[in-house]
Every structure is written in C-alpha cells, then in structure tokens.
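Note that one protein chain of the assembly has been removed; the remaining protein chains are unaltered in position.
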Amino acid sequence: MRLDLDGLKKDPPESIPAIERRQFLKMGLVVTGVFAGGTVLSLISNIQRVFASPEEFKEKYPYTPHYSMVIRQNRCIDCERCLEACRRTNHVPPYGYRTAILERTIPDAIGQKREFIPVLCMQCNNPPCVRACPTRASYKHRGNGIIMIDSKKCVGCKACMVACPYNARYFNEEKRAIDKCNFCFDTRLSKGERLTACAAACPTGARTFGDLSDPSSDVYRMVHQIERPVWVLRAEVGTRPNVFYMKA
Amino acid sequence: MKRIYVLYLFMAVVVLSLNPDTISASGEAFHGGDILYTRPLKAVLFSHRAHVEEIGLSCEACHDGIFEMSALSVQEKGDFTMESLYEGRYCGACHNGSMAFSSDSQCARCHIGVKGYKRLSQPGAVGEGHRGD
Partner (left out) sequence: MADEIRTSKISAIGGLARSFNSALFSDIYSTLIGFLSGTRSFYIILSLGVLTVFVASISGLDAMRIGYRHAYNITREIPWGIIISTYIFFVVTSTGLCIVSSIGHVFGIKDFMPIVNRAVFLAVVTIFAGFSVIFFDIENPFRMAIYNALSPNLRSNLWWMGTLYGAYMFFMAIEFILLLLKNHRFATYAGLAGLISGVAAHSNLGAIFGMLHSREFWYGPYMPIYFIASAVMSGGAAIIFFTWIGYKVNNEKMDAPMERAIEVVSKLTAFMIAVILFFTAWKVVTGLVGSPPKREVIKAMLVGPYAANFWGFEIIIGMILPFAILLGTGFRNVNMSFLASVLMIIGIFFMRYDLVVEGQIVPVFHELGVNEYRGLLHYLPSLHEIMIITGGMGIVASAFLIGERVFNGHKSEGH
C-alpha cells in the first residue's frame, strides 16, 4: 500500500485525522512490526505465559505479593518526573541511575515519529545477575520477588553488571556496592506506601505498579487481557521479567 | 556518555536544519517560529511552520481567540492542562479528534520530553523561539 503524501498535504485540516486513522488501521501489522521493533515475538510468548493453565498459575506467581510494573509505553512523554522522584527517594548519585527513559525516533512514520520507553530493573524471575554474583550480595527476595542488594556483601566484581540484559545496574561509590531499582522497597514499600516513587510521580499513568498475584489489581487486569498486546523487553534472553510493556 | 552528547548535538543540528523557520536568512523567524512550552511540564514543541505553511491555517484561526500573540503567556494560566485541552480549550480547540488528531492520542507527537528540551536548549540551538513576540 502506498500513501499519497501530496494529496494528504492539500487536504483541508478537518480531513487529516480521518485519513491518518484509516492509514494506521490499514498499516496495522506493518506499523506494529516497525514500532514494536523485535518485540512482536516476545509478545506471543508472553501471551502463552500469561494464559497458562490454572495448575501452572501458582508456579507463575510464586510470590505474595508478586510485585510488577506495567509500562504503557505510548503514555510516556519523557517529562522525567519519575527520574527525579527516583533520585530524590533513593539518593541516586548524579553519575548513576536506577531507571531511565530511552527515545526511539522513526522519521518515516506517519504522524507521531517519536516514542519514549521507560526502562528499569525488570525484577526477572530468572535473573542472570543473581546467578553471576559470587557472594549472594544480589539475591531475589523470597517474599516478593524483588531483586535486592546486600551492600555489605558486594565485592564490586561487576559480574552482575555484565550479566544484566537491561543495563539496570551501576556501582554506587557512596554505598561501595552495586545499586539498582528495588521497586523502592526500602524507601517506600516497607514503610507502608503502595506505589514506587516513579509510579507515584508519573502524571500520565505510564507506570502502573502493583501486585500481579492479586486478580483485582490494575497490573493483573492489564496483563491478563488479549485485546491489547503485552510484551516484555528482550524476551529472547529468557529472563522472564516482571516489568511488562503495552500501549493503552 | 560522551557518545550520547554527540548524538544529542547531532540531533539538535538535524532539528534545526529541518526547521527553517527557527532561523531565517535575516535571522527573523517566520510566523512566530517554534514555541517551546516547559510548563506545566517539559516539554512541548509547537511549530508555526507546520500549522501555517503545511496545513494552511491563518493567523486569525488561533490569535487572539485561542492563544494570545505573546508566546508562552498561556503558560502562566492555571488551566493550561491536558484536562482543558480535552474540554476543547487551547490546543484542544482543533485537536479534538475530528479537526485534528485528538489531544489524548499520539502524546509524543507534541511532547518532546526533557530530551527534546535539552537538545533545543543547547548553546547555539534556537530553542525558546518566541521571536514572534
């Protein structure tokens, strides 16, 4: 299919959205393929995982609460209030970060040509960092599945930094240990707050935080539906992340 | 990190070269140039060129009914929010889904983020282009 860009230009403003919408609908798969990058495959495997048989259910969410974040990627406008909130809450030094926003520009896309993708520790169910750590300074919390750091045990070998498929870790000189996102466990969740600092600061609802083992939670409802695709980053690595992505 | 700064610089150059209305030959901006809104949050880029030259809107379509001539003065108003836009005020007067794409869609089409703001506010880049004041 071809787009008549010249014709599009000459049209009165009123007709533009309609044409665009039609084009978007027609381009359906193509657009999904382009915008989702390599992630379409991962979304298929994710659906299989999410809609597993009831017997597997317990195995899938082995933690209570099973903390998770759903990122509605199309809502991110890179206002970076989440990054500021994270820095303030977790005392992240200027040379490091626990969460970042990546920018993807597709110059020949129709209409919107820019996307922002928030990234953070994916709190994987199969975490390569935990396996790499020689002293168990990196560990997965038995209660809630958050990947945490026991700072005093960290030898600073940086094997976990190399092992992480999401560039989620940095060496914190003040702590003399690796630092990373722990869903604000020490700074907020353990003090009774229900949201991470970034999710609380987000003005657009791009970051939804919650308990995936609770069927009444927003994250559960977003992940357990088939109307809109849900995917994870770098599914091919097999880390089984607990941070999901969708557009809604 | 250095690489990323170089990338920013490169993209700033690209943005500038693609927006001939930011600087004209005489140094004057056409049709009010680009407007970079930073409140209530960073950042939205409004292109006069895209609206006037490409779509063919007249000045009177917006000024002074929807927006005052003085750029960025709308930022001082407390109701310059997305809710107002959804109710048909400011950008929402046209961006309602029938005249132009709805203001509750394609967020990052107008929102350039802190990244875009930093690119435009680098030395040499004409960012806060309220030359049409």
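Letters A and B name the chains as they come in the text, with residue numbers starting at 1 for each one.
Quick note on the criterion: a residue touches a chain if its C-beta (ideal position, glycine included) is under 8 Å from a C-beta of that chain, and two chains touch if they have at least 3 such contacts.
Since the structure is predicted, the reported quantities are computational estimates derived from the model, not experimental observations.
Write down which of A:92, A:120, A:133 or A:219 is the residue touching the left-out chain.
A:133
Could you tell me which of A:70, A:85, A:120 or A:154 touches the chain that is not displayed?
Counting the whole complex, the residue in contact with the absent chain is A:154.
Write the list of chain A residues that the hidden chain touches.
37-39, 95-96, 102-105, 117, 119, 128, 131-137, 152-159, 161-167, 169-171, 173, 176-177, 233-234, 236-239
Please note the rule applied: only the chains that are shown with their structure count from here on.
Under the touch definition given earlier, write down the residues of chain A that touch chain B in their complex.
Contacts found on chain A: 9, 13-14, 16-17, 20, 74-81, 101, 103, 111-116, 203-204.
Using the touch definition from the top, list the residues of chain B that touch chain A in their complex.
Residues in contact with chain A: 41-42, 54-57, 94, 97-102, 106-109, 111-116.
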